[in-house]
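Shown here: the complex without one of its protein chains, the others still in place.
Coming up: chain A.
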Amino acid sequence: MSKLTSTQIAWRAAQDIADGAYVNLGIGFPEMVAKFQPPGRQAIFHTENGILGFGEAPAAGSEDWDLINAGKKAVTIKPGTAFFHHADSFAMVRGGHLDVAILGAYEVAETGDLANWSTGPKGVPAVGGAMDLVHGAKRVAVITDHVTKDGKPKLVKTCTLPLTGVGCVTRVYTSLAVVDVQDGRFVLREKLAALSFDELQSMTGATLYIDGDVADLTVPEL
């Protein structure tokens, strides 16, 4: 069965970011969203460790290790960059000042609950800024494969893994579909044209509702 690549999911999520939006991208896979801003639009990216409006990674060898993002990767400054301390940074997060946060997920529940920080009690627990980021941004979007590597649904009725936040996710971009979380249920907005509704439902762990048109999920080859 054909599905979107991670790059294509990131591309699709980028199309919904408005010009001038303040955006936090979770570390790892969500960072790719920055590469696909539509022409003519410029988002301003926030990183937890105290930078707004940072630029791309520098060339290897010209890193400045006082200039890193939340993933500890070197970034650059560009006209309009601002620095601030950690309490101000999380005031931006919790205070409702960010327009969009885009995160990865292990599971998303139809209630908008998100599990993305822990796979259980083994090993060393680490949370970072994940629990803060899910509160405060006007939109909290998730990008993820539709199912796990073993084929289990990641969109579920109730999360089984430790929660990052309760009722926080507003939209999910998956490898097969775009789904909104609305009034405690999943509402299907887009799906791959080659996939029937019933096939998609069979790979989803909670009921998919239809409320208005379901568009084809179309993404360029990337």
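Note that in this section a contact is a pair of C-beta atoms (placed from the backbone, for glycine too) under 8 Å apart; a residue touches a chain by one contact, two chains touch by 3 or more; residues count from 1.
Definition applied: contacts and distances are computed from a predicted model.
Not every chain of the complex appears here, and the one that does not is recorded in UniProt as "3-oxoadipate CoA-transferase, alpha subunit", selected from "Cell division protein", "3-oxoadipate CoA-transferase, alpha subunit", "Amino acid ABC transporter permease" or "Fe-S metabolism protein SufE". Across the entire complex, the residue among A:8, A:144 or A:164 in touch with the chain not shown is A:164.
Touch with the chain omitted from the figure is made, among A:9, A:33 or A:51, by A:51.
Counting the whole complex, the residues of chain A in touch with the unshown chain are 47-51, 63-68, 72, 77, 83-87, 89-90, 93-94, 113, 118, 123-132, 135-136, 162-166.
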